[in-house]
Structures are given as structure tokens and as C-alpha cells.
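One protein chain is absent from this view; the other protein chains keep their places.
Showing chain A:
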Amino acid sequence: MEADPLILSRIQFAANISFHILFPAITIALGWMLLFFKLRYNATSDTAWMRAYFTWVKVFALSFAMGVVSGVTMSFQFGTNWPGYMERVGNIAGPLLAYEVLTAFFLEAVFLGIMLFGFRRVSNKVHTAATFLVAFGTTMSAFWILALNSWMQTPAGFEMRDGVAHATDWWAVIFNPSFPYRLVHMLLASGLTVSFFIAGLSALRYLVGDRSESMWKALRTGIFAAAILIPIQIFAGDQHGLNTLEHQPQKVAAMEANWETEANVPLILFAWPDETTRTNRYEISIPNAGSLILTHHAAGVVPGLNDFVGNHPPVAPLFFGFRIMVGTGILMLVISWSATYFLWRRRTLPRVLAYLLVPMTLSGWVATLAGWYTTEIGRQPWLVTGVMKTHEALGPVAGGHVAMTLAGYLALYSVLIVAYLATLVHLALKAAKDGDESPLPSVLGRPLSQPLQHEGKTP
């Protein structure tokens, strides 16, 4: 059997980038969360904040390492499997990637050392500044890579000369129509991922009997942040969807499994989209609700897949991917608001909610991946909408080689993800065992530049 290098290369790219995105989704927002812990500590001198910082900075270090190594892989993938991509649009993609490396990667990588290991070597101000610079670096990295990704979805500010894209207006390239929406949506997604990571692992600590002040502080921060971010995310997501409807109607049509362009489109809750008959089976729907959401009036005309025959993405993955994302979002809303109610009004957390929060640790990952699959598969068959199709970028690689390396990546990633999660649980349980008793730096022999004089006389 001859392996198809196109499908295999696509699976390989998807596997690499799916594995990669898990970790930036954590580090982008966790950097800011750590800065928050640090600033609270600076303001209150309450060592519980610093303990929360030290617990989570380890998670940050591990996630960052996973992100770096899987990111290095990404920078090679373009050339190994998709050389046609840079040949055609390298003049656009190149500068955006270059600016990501120059303005973001070095910033975060260099100051990460000081942030992680420099606590006793630099002044408190410099350490706080390093934490800020790392958080800023991760966000800059998201800015550039999402600019490029959005440009591939909704290209602007360029012209084709001899089959090669040339930039005519860099401002329009970077701030292309879908970029602001995608950036906000992704940053919020990262915020939610981290909020539920912190809330979930703190709930685990709560369940094994940890009642330390640092656990409560982390738990409250995670829950409250999630409760604030999720309604904003639902609104931002809706705006992003409307933007997609305007610029990539075929993607929305596939997300909604809407086969015909018509008015009074229902909102499909469940169905089995069948591409051979171009209809839905087992459909459960709410009349007019689809038109209402997408056009904001019940009789609105919604574009259907019949306008894009042979030129639209596969329907089922988008339909289900979108529903998994939205479903997870609704769960996030319900759970974070219930937990907020109990933490705020009753000053405690019911065990049932704690049990629910533990699996919700990974809810951000589920929603982020489902959302990315929706938008990226939704770009197919195009690699860059209207400019080049995915198969045109494929390089002369043998299917067998791609299959072999794909198997290698998948094996490695499976081992690493298991090890990563096991380590997080181990760190959480260790923190639970130590509680507020873990030694702080003041017990070490070294002279300290950090303000820890409040140790031992906490109010």
C-alpha cells in the first residue's frame, strides 16, 4: 500500500501543532497570572501569594519547556513538508515569523532564566520586571503568529506578481480583517485555560485535605478569573463568528451544517451531516434560531453550502468541533459561576463542585483544540484563502518517511503528555502536603535581596 504523503503530512502538521498549542495556551496567560501573584505579594507581603507563585512557576517552567521544544519542531515543519508555502507567500509569512522570533522568543527565553532561577540573585524589582517581560513576550509571540494565521484565513494588503505574493501594505497585512477577533478570542482562551488549570488543580488539593492559605488564594484567583472571562469570551466568540460569516461564509455554513442558502434557518443542536446526500440525518433543531444568531433577525438569509459546492471544507469535523467548543464553554460558565457563588457568599466550596472542577482542569485544552480544528479545517481546501490550496504546498517527500516520522512524533507526544499531566498532579499533591509549611527562601544561607522579613509574623 502506498501511503499518501498529502494526508500524512496534514496529519503530521496537525499533530505537531495540536501538541504545541497546548503549552502556549498555558504560558500566555499563566505569565500574567504569575505577575498577578507577584504583585499581590509585593503589595500585601502575604507569603501565601509567594507560595502560590512558587507552585505555579514550576508549572510555567515545565509548560514553557514543552512549548519551546514543540515550537522548534514547527519552525522545521514548513521546510520539511510544505516548501511550497514559503515559495508562494514567504514574502508575507517571513517577516511576520521573523518578528516573532526577534521580539518575542528571545525576550521570553532570556528573562525566563531570571524569572525562574534569579529570585535570589536580582532585586525584587528586577525579578518582577523579568516576570512582566516573560508574560509580555509570550503575548507578543501570540500577536505575530496569530497575525500570520489570520492572514492565511483572510489575506489582505498584498498583490500577486508572477505567482508570488508581495506585500503592498504591511498595516493591512498584520491587521487583516479577522486578526483582531482571532487575537482576542485566543488570548481569552488562554486565560480560561489557565483559570481552569489553577482552579482544577487547587480543587484537587482541596479534596485531599489541603486548607492552606496559598491553596485558597490560587483557587479563588482561578475561579474568579474564569467567571469574569467566560462571558467576555462568549461575546468575543460571537463577534468572531459574525466576522467569519462576512469573510468566510463557507466555514460558517459548514459549522452549522447548513446545506441550502435560505431564510429562517434553524439552529441545529444535533445532527449527523452526510456529505454524500448533502443533508443532515437525525437532526434536532430550534426553528429560526440559526438566522437569529447569525443575522440577528429570525427571517435573515444565511448562506448555505450549496453556494460553495466542491470548494468548502468537510462538514462533519467543523460541525462537531464547533459544538464541542461551545458545549465546553457553557460548562465553563455554569461551573465557574456556581463556584463563584459558593466562594463569595458561603466562603467555602462544596465537595461536589470540587469533584467537578478536577476534570474541568483540561476543559480549556478541549475547547481550544476544538476551536482551532474548527477554524483551521474550516479554511480547507485552501492553505491561504483564495491564494493557494493545501496540496499545492506539499514538498517531494516520500509517504513512507512521513508515516515513519509521524509514528515517532505520536509516540513521543503520548509519552510526554502523560508525563506532563502526572507531574502536574504530583506537584499539586506535593503542594497540598506542604501546605503553608513549605520553606521559603529566607531559611537559606544566601543573603537575600527579596523582602521576606514578614516571614513568621504574618497577621
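The working rule: a residue touches a chain if its C-beta (ideal position, glycine included) is under 8 Å from a C-beta of that chain, and two chains touch if they have at least 3 such contacts; residues count from 1.
Throughout what follows, contacts and distances are computed from a predicted model.
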Hidden subunit of the complex - UniProt protein name among "ABC transporter permease", "Cytochrome bd ubiquinol oxidase subunit II", "Peptide/nickel transport system substrate-binding protein" or "PadR family transcriptional regulator": "Cytochrome bd ubiquinol oxidase subunit II"
Which of A:W32, A:F111 or A:Y181 contacts the chain that the document leaves out: A:F111
Touch criterion as defined above, residue of A:L8, A:A25, A:A48 or A:M66 at the omitted chain: A:M66
Chain A, residues in touch with the chain not shown (by the definition above): 50, 54, 57-58, 61-62, 64-66, 68-73, 75-76, 78-80, 83-84, 86-87, 90-95, 97-99, 101-103, 105-107, 109-114, 116-122, 164, 166-167, 170, 395-397, 401, 404-405, 408-409, 412, 416, 419-420, 422-423, 426-427, 440-441, 444
